[in-house]
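Complex shown without one protein chain; remaining protein chains in place.
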């Protein structure tokens, strides 16, 4: 199978590499063309522009850093739109908002092409290991065509229906995750202030019905007060805000998530927005206070 | 090693059985004496009264249904207190409140005996499989003596320090669990009302950083609206209340847990107290309402 | 002083009447021209179009029903923009969002005119009695010119600075009001379920430090379960949403208001959006539930 691949950042490079290793013929493009060399060494061909990649390949995957880049690659001169058309599919695996995704979808479909949004859950390591979770939505036939590629890139892919559902699913998952982080932090603080060893709480939790990778990974660093950003708090809070807004549109009251969202806002107000989202622990601990009753 | 065992309910019977199978000599007592027969078939001796068990064994374990039973076995005529004394240890593995545990501890120590509270995390199946998690507190020397028995009964035991810490640790764990249940339920409702398939959300969650046994076990039944009580909602709410009170004593503000507690109260007000704690899902869904915006 | 007046709905008619009674010369316009007759009987002149009113008067006040009407009167053919210019002031007293207000402001200023947003607090009765509270923002010189008219229309006017501040001030006030309504409702329910007479609670509250007109007005109807819409719940919830979003922009965590907002959302999900905002009482009471513990 031949695929185009636009964007060779940390994620894109790992993904394109996996496709090559599994026998796909891949034509790559990256804004900084030098980044393509490593892939060429593995057998990739290089395209001059997004348009030329699409001209050559029936299926083109994009993995770009943000909505602006995702739009630019499609709408700018020498962009995807110039060559997309009947019989060609475009799959955007970047994480973008629903509006961006809809805009690209409309434009591609108007040219006669097929479009799939397919944001992923998982970061660098799962990308390298082909262990991403792929949340696809849009053109079902294109999804079916892409399954062999998705099988290489991820441990599992889902087809979620209409455009926008991929982004929505990510919001719901991140909302649960952000609220759970608050529950966890409150428990750690309660243990600590009540004379229990929080490290022992981590050990007990890890043996029980609510054991999960996040508690295991973040617990020890939270106890150290170390919040190296894997997922920045301000992005977590943005996702909670958008999830609550989605709830508002659909008249779903979510008081626990709303309380968690306010804690993240408080963390932002204390200047913790660029730290890891687990830094909400500083708010729960009572940042800046002496902690006496 | 010889141990006494008081209380052969669902949990106690499974635990005493495990001790016998691993070569412990066990003297059992149960209020309804007939329940002892099955254990006798496995090699157990029967004691007439709690006092006679303690008289015979240097170490006696109790696993009783509630604080009233735990107190009765110790303080009533022919109870533990009549024979406890120097060189003898008493280990109460029942789930009781801190006040009950302290009262028993004081009485045992005044007679010269050693006391350990050791509530467990896990129910019938883990008890049968010797996979309980044991949260012990009180007399450290007695804990050390009991390790061989705890190794048979549980996959892990912890010594948590002074009397009361076992109960506190359970409260903290249950508080996190109860709050997480609310986060989970809110996410399921948001998915559903936003046009996503909640079953797909379960699948996505199970592949990610917050995958945990509770979501996996309860998710499908919650989607069915089925709340067969494994852990009754009114007990979950009681634990949240006690955990929040513990936070109040120690000036720990826990707004997310407080919001979850109010949702459980609302569930009680709707008559769901005897159902499984996952029935809080009915409140989040909007029990009794037509659900239209 | 001569003023134009656009919009003779319930509010506008009362306001224009007050201006006439206090000796202002008033030229009125209304989309349904027949509504002007009553004002003519009191001495008003009628203008054919918004443009002709602005052409005739140096100061023109608008009081329209919603943002769409506010925009239409300015931007449509024969609208305000066609005649506004140097030396002329336009004062929009409608309740509109910040974006609408900014758009009108920009257009009026580009033509050389002066603009003031001046939303009011208070409904029909205060409008008739000249007891509105006027929250003005924009052109300070125009505000100073309008003081004689504002003195007739309201018991008090405020100049709040730049365009948008009038709308923001209303949001803050309405957020406090919506949260207070929830506090009040929770207290009424607690009294009722605890065996106290809620009517007596109303009497006690009315004698104390938190006595206020809203409790006095809404309490008795809430106890009857009567929610005739003075301020529809869906509008109250919209204002809470916008106020929380304003807090989000400025990193202000507001957990109590967020909890209140979720209660209003729950009320919407139960189909109460078109009732008075005090209908959130149904949510607190436990709508649809039997209320047993």
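Residue numbering begins at 1 within each chain, and the chains themselves are lettered A, B and C in the order written.
The definition used in the following text is that a residue touches a chain if its C-beta (ideal position, glycine included) is under 8 Å from a C-beta of that chain, and two chains touch if they have at least 3 such contacts.
Given the structure is predicted, the values throughout are model-derived calculations rather than measurements.
Trainee: Just list which of the chains on display the missing one touches.
Mentor: A, B, C
Trainee: Which of these, C:80, C:93, C:149 or C:260, touches the one chain of the complex that we don't see?
Mentor: If we include the chain that is not displayed, C:260 is the one touching it.
Trainee: Among C:1, C:55, C:71 or C:180, which one is in touch with the chain left out?
Mentor: Once the missing chain is taken into account, the touching residue is C:180.
Trainee: Which candidate, B:13, B:88 or B:266, sits in contact with the chain we can't see?
Mentor: In the complete complex, the chain left out is touched by residue B:266.
Trainee: Since one chain has been left out of the picture, which residues of chain C touch it in the full complex?
Mentor: These residues of chain C touch the chain that is not shown: 121-122, 133, 135, 155-156, 158, 160-162, 165, 168-169, 172-173, 175-177, 179-180, 182-184, 186-187, 189-191, 193-197, 200-201, 203-205, 207-214, 217, 243, 246-247, 249-260, 262-263, 284, 286, 291-293.
Trainee: Touching the hidden chain in the full complex, which residues of chain A are there? Just list them.
Mentor: 255, 259, 266, 268-271, 273, 286-293
Trainee: Hey, which chain B residues sit against the chain that's not shown?
Mentor: Contacting residues on chain B, toward the hidden partner: 241, 247-248, 251-255, 258-259, 261-263, 265-266, 268-269.
Here is the rule we go by: only the chains that are shown with their structure count from here on.
Trainee: What topology does the chain contact graph adopt: line, ring, star, complete, or other?
Mentor: complete
Trainee: Taking shared residue numbers divided by all residue numbers at the interface, is the value for chain A and chain B over half (same) or under half (different)?
Mentor: same
Trainee: Approximately how many whole Å separate the CA-defined centres of chain A and chain C?
Mentor: 42
Trainee: Could you please state the distance in Å, as a whole number, between where the Cα atoms of chain B are centred and where those of chain C are centred?
Mentor: Here chain B and chain C have centroids separated by 56 Å.
Trainee: Cα centroid separation between chain A and chain B, in whole Å?
Mentor: From the centre of chain A to the centre of chain B is 38 Å.
Trainee: Please list all residues of chain C that touch 2 or more other chains.
Mentor: 255, 259, 266, 268-269
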